[in-house]
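In what follows, a structure is listed as structure tokens, so that the remarks can point back to it.
Removed: one protein chain of the complex. Kept in place: all other protein chains.
Note that the chains are named A and B in the order they appear, and that numbering of residues resets to 1 at the start of each chain.
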Amino acid sequence: MTENTAKTEHKANEEEVIAKLDAFAELPDAPPKRRLKLSWVGKIAVGIVVFWMAVVVIGPYIAPFHEMDMDGDDSFLDAHSNEYGTFYLGTDYLGRDTLSRIAFGARNTIGISVIATLLAYCIGITLGIAAAVKGGWTDMIISRINDSILSLPAIMLGLIAIAALGSSVPILISIAAIIYATSVFRIARALGQDIMVQDFVEAAQARGEGLWWIIKSEVLPNAAMPLATDFGLRLVFVVLFISSLSFLGLGIQPPASDWGSMVRENLQGLVYGSYAAIWPAIAIATFTIAINLIVDDISAKSGGNLAKKMV
Amino acid sequence: MMAQMVLRRLGIGFIMLIVVSIIVFIGTSILPGDVAQIILGQSATPETLAALRAQLGTDQPLYIQYLSWLGNMMTGDLGISKAGGATIASLIGGRLGNTMMMAGIVSAIAIPLSVALGLWAAMHPGTWLDRIITFCTLSLISVPEFFIATILVLVLAVELHWLPSTAYLSGDETFWQLMKSLAMPLITLVIVVSAQMIRMTRAGILNVMSSPYIEMAILKGVPRRRIILRHAFFNAIGPIVNVIALNLAYLVSGVVIVETIFAYPGLAKLMIDGVQTRDLPLVQACAMIFSGTYVALILVADVASILSNPRLRQPK
Partner (left out) sequence: MAKEKLFEVKDLRISAYNDEKVEIPIVKGVTFDIHEGEVVALIGESGSGKTTISLAALAYTKPGLHFTGGEVLLRGKDVLTMAPLEQRALRGANVAYLAQSAAATFNPAITISEQVTESAVLHGVLSQKEATKRAEVLYHALELPDPSRIGYRYPHQVSGGQLQRLMAAMALCGKPDLMVLDEPTTALDVTTQIEVLKAFKKVIKEENAAAIYVTHDLAVVAQIADYIVVLYSGEIMEQGPVEQIINNPSHAYTKRLMDAVRPTPTAGMGVQVGDEHDRDVPAIEMEHLTAGYGGIVDGEPVATILRDVSVKVENGHVVGVIGESGCGKSTMARVMAGLLPQAKGHVRLEGKELEGSLNDRKLDQLQKVQFVFQMADTALNPKQVIGDIIGRPLEFYHGIKGKKKHAKVAEILKMVELPAEFASRYPMELSGGQKQRINMARSLAANPEVMLCDEVTSALDSIVGANVIKLLTALRDKTGVSFVFISHDLSTVGSFADEIVVLYAGRVVEQGPTDEVLSPPYHPYTRLLISSVPELRIGWLEDTMQKREMAVGIARGVEITKTGCPFFNRCPMAIEDTCDVKDVPIRELKDGHQIACHLTIDQLNESEVHAQQVLHGYEKIGIDKPLETG
């Protein structure tokens, strides 16, 4: 009985299967295009980053006070209003409006970091791809120099350089760019090397394509996405690096506002219960955490699934 | 083959130390221009300048300067501080001990803690606790060290009055007092260092956990504990040791910040003071100590991961 029904079922789908086989000659196993999908955490994070980027651009124009104005009634006050306006986040150690200084400081902290990271990317990618594509001695020499710089903690290099050169915005940007270019170099080179040994690059070489065409058409398009993800991580490191130096009094110099130095300036206020040091610290934290959350969300998660199968 | 690789690593480590010393030397000696001019300032005459240059050795060619500097450094002659004229060796002496003590205690707490938490998270991926650990560690590695320190001061010192907000050592504290004044910097550093280590340990184990041989172990009915501890952990030792070594970089930068915030009399504080007063010989000496230790630790990690790999331990 069961056998009979099975038989008829088979005959029913037999034609279907063969028709399918003939139609495609083979089954397309094409996966649907992967769209970039963010979790709700990721979406909030994007919102935060967009917010801070907007502050970088328009912050100084919408801030209630100028970063240098000492219009507050006194130092380390909580939120209050006086004849000049409202101090939503209170005042700092010189009686300046904390909120306005954060709005102005975004430009220094984030702006300088973004410029330094971009510069690090230009240097790192150029040298990294060159090393990967050229190979041989070029690769050897650049890689060795890079490894030695990379073998020192970033903060040490920063301290040495600032001890020798003093601190100014161009110097800060250059130092951060050079230090972080080393890690960009490492990644770009590794990516480049991975791509260079792919068959499609070899196919291009066998065709007789020139080096530039191979870099432009084969290597860069395939390296773009991983490098973009890495940019976020690197930016976080640079922000932390520059604010740490500022915090140590070795970065952006007063009276310009900068989130790292704002924490330092107002640290003493903590003892009196003033949050003037906390707000800029929170500003840094929200920005960097948000970027890392986005990067974490985009990066493929692997390995966890198998672990769930353990008993 | 293994001995060869270990020797190779030792060689590389040695070369790295040399390179580090060159970077430190060049970074601090060449760029500021004529040291004699800076020291003498306006009052310089060509004669006094030449005399001082001869005294400082800056009239020699660069490589001679470097070699004599390196030679002095090796023999323990770290030079004389510009500020106050004390020998750098005497300045560093006690400070080094303080920093080492802090780094030692932090490592002793942070390493077992992170490996345990990282392992636990890797064993239970996707659970609530794992998600909390993942989120917290991600947040902690994203924020500056001084943020964590500031929040801790606010909560533990200002609001709760549990701990002092500075860690100044007078030298004659009782053990209990010592612990109390060290608590805040220690907690900060443990948090800073552990966050990254937990994440990387978890990632390292999970990476191993996606190998076909782990699936095979599941299909053989091996219990979870044994899969993690026998099948995954042994293959993850290399990566984990590397993680620990790499995170000592965070310890270095963490120490710099924490010593500043809590006014802890350590080597990093000394170095920051040196940078602020541009006391270059002092900066050189401190940088060499920090970087040298770091390079040595990386080397230890490298060797350890070679020793833990059966492919290298037991050649074909």
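Keep in mind that, in the parts below, contacts are C-beta pairs under 8 Å (C-beta built on N, C-alpha and C of every residue); 3 or more make two chains touch, one makes a residue touch a chain.
Keep in mind that this is a model prediction, so the values were computed, not measured.
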Looking at A:86, A:198 or A:299, which makes contact with the chain not pictured? A:198
Residue by residue, what part of chain A touches the chain that was omitted? 6, 10, 13-15, 17-18, 20-21, 24-33, 37, 198-200, 202-203, 205-209, 217-218, 221-222, 305-306, 308-309, 311
If you put the missing chain back, which residues of chain B would it touch? 211-213, 215-223, 226, 230-231, 234-235, 309-311, 314, 316
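Please note the rule applied: only the chains that are shown with their structure count from here on.
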Which bits of chain B are touching chain A when the two form their complex? 16, 19-20, 23-24, 27-28, 31-32, 122-126, 138-139, 141-147, 150-151, 153-154, 157-158, 165, 206-207, 209-210, 214-215, 218, 223-224, 227-228, 249, 252-253, 256-257, 260-261, 271-272, 274-276, 278, 280, 283, 287, 290-291, 294-295, 298
Chain B contact footprint on chain A (complex, rising order): 147-149, 151-157, 159-166, 236, 240, 243-244, 247-250, 260, 263-264, 267, 270-271, 273, 277-278, 281-282, 284-285, 288-289, 291-293, 296, 302-311
